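Note that one protein chain is taken out, while the other chains of the complex remain in position.
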Amino acid sequence: MSTRPLIAVLSLLVLLPMVGALQGCRQARGARDAQGRCVPTPGQVRLSVPSLPNTLDWSRSREQSAGNYPVIQAMMRGLTRLEPGTHAPVPDLAERWEVTPDEAGRPVYRFHLREGLRWSDGVHPLRARDFVMGWKRALLGYEPAALLDLEGAAEVLAAREDLDAPAEVREARIVAALEGLGVREVSPRVLEVRLAGPRSHFLSRLATSYVFYPVPSFDLLDRSEQEIQRYFDEPDGQRPHVLGRFRVTSYDRVAQVLRMEANPHWEGAPAGVERLVLVQAELAQLLYGQCKLDFLFLDDLRALPSVPPEERHRAELLSVYWLGMNTRTLSLPLRKAIGAALEPKALTGALIPDVRVARTLLPPELPGGVAPGAPGTEGFPRFDPERARHWVAQAPDAERTLTLLVRGGGTFLPELSLADGVRRQLAAIGLRVEVVATSSFAADIRAPDGRIRHDLFLRRTGADYAHPQTFFTLFAPGGTHFTEWHLLEEGRAIRRFQTALEAIAEQETEQARTLAATRAQTMLLDTHAVAVPLFFPDRYFQRRSHVQGLSVDPFNFLTFRTLRLEGADP
Amino acid sequence: MNRLRFWIGAAVVGLLLVASWLYEPLAAWEALPACPFGPDPTFPATDTVCGRTLVGLRRSVAVGLFAGAAAAGLALFLSLLGRWGGAWIDGLIARGADLAFALPDVLILILIAFVVGLLRDAHPGFRPDALLVIILSLTVVGWAAPTRMIQRRLSTLASQDFIVAARALGASEPRVLLRHLLPFAWDYVLAIFLLRVPATILAESTVSFLGFGLPPREASLGTYLGLNAVSLLRSEWAVMVPALVLLFLLVIAFQWLGEGLLGRVQERRT
Partner (left out) sequence: MSPVATRALKGALIIPLTALLSWVLVAALPLRTEGEAKTETLRSLQAQLEADLGLGQPLGFLRPWEKLLAGERLGDGGRSYTGAELMRALLGSLRIGALALLLSLAGGLLYAWALSRTAGRWVAVGLRSLPPLIYALPTFVVALWVARSTGLAVDDTEAWQYEPIAAAVLALGPAAFVGAVLAGALEEEARRPYLLAARARGLSREQAWWRHALPNAARAVLDALPPLATSLLAGSFVVEKLFHLPYFGYLYLDAAQHRQLALVVVATTLFAALLVSVSLGTDLLRSWWDPRTAAAEDAR
């Protein structure tokens, strides 16, 4: 037997992956032109996102759903949309609306749908009943709280929560309560919505909360609930029908790839984008370097210097990063001392470029927000070591070692380093802090008895809609503020806060809303010293220059609204 | 040759350990030049690459030594138990070891980390030391191979004349095991322990790299490499290369240490 052939075969086998690697190396350089720039694939944009949707069923979406928004908002639209810059709600699916108080003084909205709007099958027009069906389904879904502004929604929720009732009784109660929900079709193009009370944030909410989006009821009526869920979650190229700019053609959950194509019946300009490919990749930067991606988030701030300036972009978010204080374990003087000891600029300086330091809880550019130093904000926390030491001297509990809970990863902020900075700044006024990193923040912050067991924590809170309410929900009764401040003064403090929130909801004018919101902020930041705002985070991203208008909205979601490819007809 | 390898391995391990222990006191001394590799990317304000890698090295070594010792100790205990308990128990332990050997280490380590995570979520008071958890889980995966090796060694020893003679003279079984058998198996067990160390260090670094091991603040070399993997892709050599070199040196040195000793044991036997 000659051994040569065998050795040859073996060598070939071992060489095979090398050939593959060479092929990979060739690919690694990607499709480039003579100047070494990536050659775009016509009509296609490939992006890396931190997470893909957990459902495409916008009425039944889950709360932990950061990945849902960009996709659903590319597919769908609401009655209103927010005007860029001012964040004021303007008509979208509704061309106009009027508000009239009912006999009890509660607002009743009549939305007139725009004419000529058709679902992506090109046949069926949008009708008011599409909203009725969507909102009723949403109330039985995972985010019913968002619909509590509607009259009768509280009754549906109460029936849902009555787990002790026999199943049939509970079902019947839910069905009966849904009948009384304050939304109905007046005519195919007129939708009537009755609210439970004055809600100045309602129109803003319609723009961004997808539970308020309509559903293609003509396609869903004959389906069971399980079939409806499958209708949304297993897109087949045609369905689910949409009203937005793109529809989903396939969603491969194993490969974590979601593909979209332009909605052929979208009334706006196509702007040259025919296909979107969304992938979730951990080493996205490498893929971008390979010309395999056109967009990625720059969540690792260390990467910023190596990104060419013309491809580096920054989005200012309606979002605040803050230090929460446990009001049960920390005395008021100590909380005030902590507020005066922190210098956000120094905390973030080396880590985050051009940081926007926060002196208020609400971002100033949010409708209802207030500029730092404006009347009413005098008592808000600001760096003053003298005062901090003065407060420490009065605090009976300054000798304790405090624990500071922080996320160990998974956010776009360098939280561990920030926590370490807080520890050092508090050490400067003689406070001892132990930083505790966690991978499951919400679970770790509570003791088995349900009480908050850490003294301090770092948290980012983002707006879901452009209104103070979105930040204050957190600190209202039932909110996940984790500060135990609902126990202060036997609950009187938080009840006063609730009253203050109702006052914001009742204000008709922007100016009056700002005043009311400033009063509410004062309760949190000054009177009870519950939180210390640190900074308003920005989101950095990188995109190829031919991909224009692809951006991150103030709610921290990727938005395709203004996306267009270079060279496309304007 | 074996002797040389043993001593080279011992010297490198010793040197690395001394460096990692001396780092902190020396770093506090201001006359010393700053770390040539720059600040640590995760904690730029407080840590340097030098500090993180050298302290990470210490944690890797601690994990390797403790988990290796625990695995070898458990293996020795089980082997002795099998000898003492008779063929049936010995067989049972052997089958158990075979089974455990068939399950991949990484999978079991991830599963343990998953369950510990669930327990932590469910009982917030349950806050086990991460180092202890990883050492224990590495013991759980690491006992099987040493057990089979020690079992074989003991059974070879037991058939030798002096053991048969001891039994014939009326020595009790525990006495035979502990006074006659064990002293001869001792250096072999030590060699197996030393060989277990690099394997353990590698396994720990892999799971930590995947994010299931030590937390960022208490990083081992594996955690550190996992946290900064991206910098290698960005060609920021100073961040990754020191840790890579240290890990490589550490594993090689422990291997030489173990193999050198094992070689000498085998030389002596022949």
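Just so it is clear, A and B label the chains in written order, and each chain counts residues from 1 on its own.
Here, contacts are C-beta pairs under 8 Å (C-beta built on N, C-alpha and C of every residue); 3 or more make two chains touch, one makes a residue touch a chain.
Note that the coordinates shown come from a computational prediction; the quantities given were computed from them, not determined experimentally.
Chemist: Since one chain is left out of the picture, which of the remaining chains does it touch in the full complex?
Modeler: A, B
Chemist: If I consider the whole complex, including the chain that's not displayed, which of A:Asp92, A:Asp219 or A:Asp233 touches that chain?
Modeler: Missing-chain contact among the listed residues: A:Asp233.
Chemist: Touching the hidden chain in the complete assembly: which of A:Ala255, A:Ala427 or A:Ala447 does that?
Modeler: Candidates A:Ala255, A:Ala427 or A:Ala447; residue touching the omitted chain: A:Ala255.
Chemist: Quick one: say which of B:Ala34, B:Leu81 or B:Leu103 touches the chain that got left out.
Modeler: Per the contact definition at the top, the residue touching the missing chain is B:Leu103.
Chemist: Hey, which chain A residues sit against the chain that's not shown?
Modeler: Output for chain A: 1, 3, 6-7, 10-11, 13-14, 16-18, 20-21, 23-25, 27-28, 46, 51-55, 62-65, 67, 142, 144-145, 157, 160-161, 163, 233, 252-257, 277, 279, 281-283, 286-287, 289-290, 292-293, 440-443, 461, 464, 470, 473-474, 478-480.
Chemist: Could you please point out the chain B residues that touch the chain left off the display?
Modeler: 99, 101-107, 110-111, 113-115, 117-119, 121-122, 198, 202, 205-206, 209-212, 222, 225-226, 229, 232-233, 235, 244, 247-248, 251-252, 255, 259
Criterion: only the chains that are shown with their structure count from here on.
Chemist: Taking the complex as given, what residues does chain B use to touch chain A?
Modeler: Against chain A, the touching part of chain B is residues 41-46, 117, 120-121, 123-125, 211, 215-217, 229-231, 233-234.
Chemist: Tell me, which parts of chain A touch chain B in their complex?
Modeler: By the definition above, chain A touches chain B via 283, 285-286, 300, 302-303, 306, 350-351, 408-409, 414, 416-417, 420-421, 424, 435, 437, 439-440, 443-444, 446-448, 453.
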